[in-house]
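Let me begin by presenting the structure, written as structure tokens, before commenting on it.
For this view, one protein chain was removed and the others were kept in their places.
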Amino acid sequence: MTTIEDKIEESKKLGMQIVKESEDDRLMTLSVGPQHPGSGHFRFVIKVDGDYIVYCDPDPGYVHRGDEKMCEYRNVIQNIPHLERPVIHDSNNITYSYSLAVEELVGIEVPRRGQFIRAIASELNRQVYTLYWLAIYGIFLGHSTMFMWPAGDRELFIDLLEALTGARVTHAFNIPGGVRNDIPEGFKDRCLRNVGYFEKRLKEYEDIFYNNPLFRQRTEGVGILQKEDAIKLGVTGSVLRASGVPYDIRKVEPYDVYNEIDFNVQYMRTGDSFARSYVPFLDMKESCHIIRQLLDKMPKSGEVRAKLQPNPKGPPNEAYRRVESGRGALGYYVVSDGTPKPYRVKISVGSFRNILALPFLLVGSRMADMPSIYWSLNYWPVEADR
Amino acid sequence: MSTYPEKFRFGEFVGSIVWLVFIILILVTLIGLPLIFVVLFYAPLPPVGDQVLTPYLFLSMTVDPTRTLPIIKYFIHTDLFRIAAFPGFSYAALFAAVTIFVERKFLAKMQLRVGPLYAGKIEGIFQLLADGLKLVSKEIIVPSGADKPIFWAAPIAFVATAAAVTTLIPVAPGWVAANINVGLLAVFAILGFFPLIALLFSWASNSKYPFIGGLRALHQMIAFEIPFILSALSVVILAGSLNLTEIVNSQISSNWYILFLPISAFVFYISSLAELERIPFDLPEAESEIVAGWLTETSGMIYGLIQLGSYIKTYALAALFVVLFLGGWAGPVIFPAELTPGYTGVRIYNAITASAIFWFTIKTFGMIMLMLLPRGINPRIRIDILLHTGWYKLIVLAFINMFVALALVYGGILGPGGLLVR
Partner (left out) sequence: MEASDSGITNPDSKDTLTSSYPKPSAAASPAYSSSSLSTAAAFIRAIESGSKHLLIKRFTFRYPEQKLKFVGDGYQFDPKRGVGIAGYRGRHILYHDKCTGCQLCSIACEGIAEAIGMVKVDEKWDQNKKSIMPQIDYGKCVFCGLCVDACPFYALSMTNDYELSAFTKEHLIYTPAQLAIKPKYEGDVVLQVEDWKGSEGQDVTTTEGAKKGIRRGIKGASHGHV
């Protein structure tokens, strides 16, 4: 038990350490903390020598709320509005793999039309999340127009999702057994219209942002992550695909109906910040094609939801399923002990894997490259802390 | 201002109004009247027309509207009016206010959104007033360990320096607050203060992020002053004088200099964007990297003063561009020669001056809009690319145009007695 005198001694020692460091007169310690417009809900400490960063220490945990523990007090259906909160912008993907794991545990078969609707909602939500990420990327680099345009075009998809699920952002749409409601009338035409219009907007993004020489100068050749390093560090999602590894879970372990859809995995070989910012853009273009195919191949009628007892439970077992979300592989490991409430839920997120690359990439780069590297790692602080 | 309002009581309201009137009356009697008497007794009385302006004459003139014209005419031609109102501070501040509002609406239109909407009945026209009131009512937080005299003095010096630049710029023939023979050189001398103020303020803030921002501001502004001066030098070669009024007159007698010196105009434009710390050159204020750069510790009215100074500087540099390259007030006379035909009294209105002011305002406003445009299109630049551009590329371009200007003068096309000079 530490007394107050011990605590004062301890802080004096720490204070002396910082003073000694600045006596050297070259290094400056900066806390890019939560109170910083360029960091999100996340803190990392950097030491700077002039304009170059020499040390970086990420410090996650600011938004930790014990989501995994709270899952044990709710039954399997009540967990859905709770579990979509870590990444609320991508809610159909984070509840997708939970639903898949629980279906494996309880032993439910999802009807085919329900699988298609789940995949459509997942793709639409992927667009929503990627556009939001792109908007913040723009504003981190000082491009206020690139903040407003994707945030505006996100409305096209949010409008569709609101017609489909009933809420703009907090969908709570996927449940174990399928989806909660069928698609409304006129949804298919509206969806095709919005997706077709969105492809025209993608051309504008290329003109004003991706082909803008100032943007290219700031991101090409910055923060290069080689292919072997990417595999060794265990990064996932668009960061991995930007370093030359064409890995997409929808192709590697296809879930639901993805083995019937024809699409290409988008990857780039350079591994710099520009590649990491361009691969999600290519993913968005590919998503438009996936949505069109899904709408075409969907069965004309059928059930969307499997019949369940009010408190679904299965034999004591464990299940692990993963899904490709906007940030990478998102896996759920669910253990049940025969009761309606799960015994343990472990969420394995892509953001926490990707942030491992941050110290390696920031050391040796300039301070001005900090937002461009940090946000291009596709890190969502709330999800990484859960 | 963010507390929950109490119930409104009419009696208390009336009571507060009565108190206000009472305090005003006391102040006027105890301080105002003696001050007026002192001024009127000891100040030398100016002659107006052919009479000496005594207080009695002043009061009788203000009562009868047809006889106030001589006073107005007298006051318009004093130095105080020129510095504080017309080509000086108030004109610049009016431009600054309109610029801030137009910038927000312009960027909003480019970004497919509405911008300020709710303050004021039409499209948020009172947004600036609302923002100003908000800034005045906020607490000014001075960080502990900050150097207080410099912390308070630097923003005031910022606005003062920006306003000092506006006194040198001629708006109409004969209408300039300070008609110096080396006017252009004086402008650059005053502009050289800004890096110093930025650095002093960032050092006085005693904090790490302002320190980084201040150093960036220093590097940026110093790096771009040289192409700035060099591009203006080509204009001086063509005009043959450093006096800004002379430069405009020589453009009136030949042609606008942007036709002969387009590269210099481009270099001047880019350098003025860098001097103003506008996007794409707003690294000293880079929000996602160094919080707010050297403005981090400003709050309340100090921030308001720095914004005001920044926008007055925008007007000053846009007006300088118009004077140097776009012909100042050159343009056809579009106002009628006499407002009421056959008027024989004291004249205030002059058709040439009025149309000069009109053309100058239009051109400056257009130039300011052109300066607002890159904000919607470009991201922020990085410091090594910035310094590379400023020290290498722009100086080379400025020199190229200077040789073009020399060739034009020595080839006899421009300059005294040239082919294109009327």
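Think of it as A and B in the order they're written, each chain with its own count starting at 1.
By definition in this document, a residue touches a chain if its C-beta (ideal position, glycine included) is under 8 Å from a C-beta of that chain, and two chains touch if they have at least 3 such contacts.
Small disclaimer: the values here were computed from a predicted structure and weren't measured.
The missing chain, though absent from the display, is touched by one residue of A:Asp229, A:Glu253 or A:Glu318; that residue is A:Asp229. Remark: the omitted chain is touched by one listed residue; of A:Arg26, A:Arg65 or A:Lys297 this is A:Arg26. Within the complete assembly, A:Lys251 is the residue of A:His41, A:Arg112 or A:Lys251 that touches the hidden chain. From the options A:Ser39, A:Ser365 or A:Asn378, the residue with contact to the chain not on display is A:Ser365.
When the whole complex is considered, the residue among A:Lys47, A:Arg112, A:Lys313 or A:Arg344 that touches the unshown chain is A:Lys47. Listed here are the chain A residues that touch the chain not shown: 17, 21, 24, 26-27, 47, 49, 52, 54-57, 73-75, 77-82, 145, 152, 155-156, 159, 162-167, 170, 172, 180-186, 189, 192-193, 195-197, 199-200, 202-204, 206-208, 210-213, 216-217, 220-222, 224-226, 228-229, 232-233, 246, 248, 251, 264-270, 272, 278, 282, 285, 288-289, 292, 303-305, 307, 310, 359-361, 363-366, 369.
Where chain B meets the omitted chain, the residues involved are 106, 108-114, 117, 373, 376-378, 384-385, 388.
Assume only the chains that are shown with their structure count from here on.
Put simply, the C-alpha centre of chain A and that of chain B have 47 angstrom between them.
Touching chain A in their complex are the following residues of chain B: 107, 110-113, 208-209, 212, 279-280, 282-283, 286-291, 375-385. Across the interface of their complex, chain B is touched by residues 28, 30, 36-38, 48, 51, 138-146, 148-149, 152, 208-209, 212, 214-215, 217-218, 366-371 of chain A.
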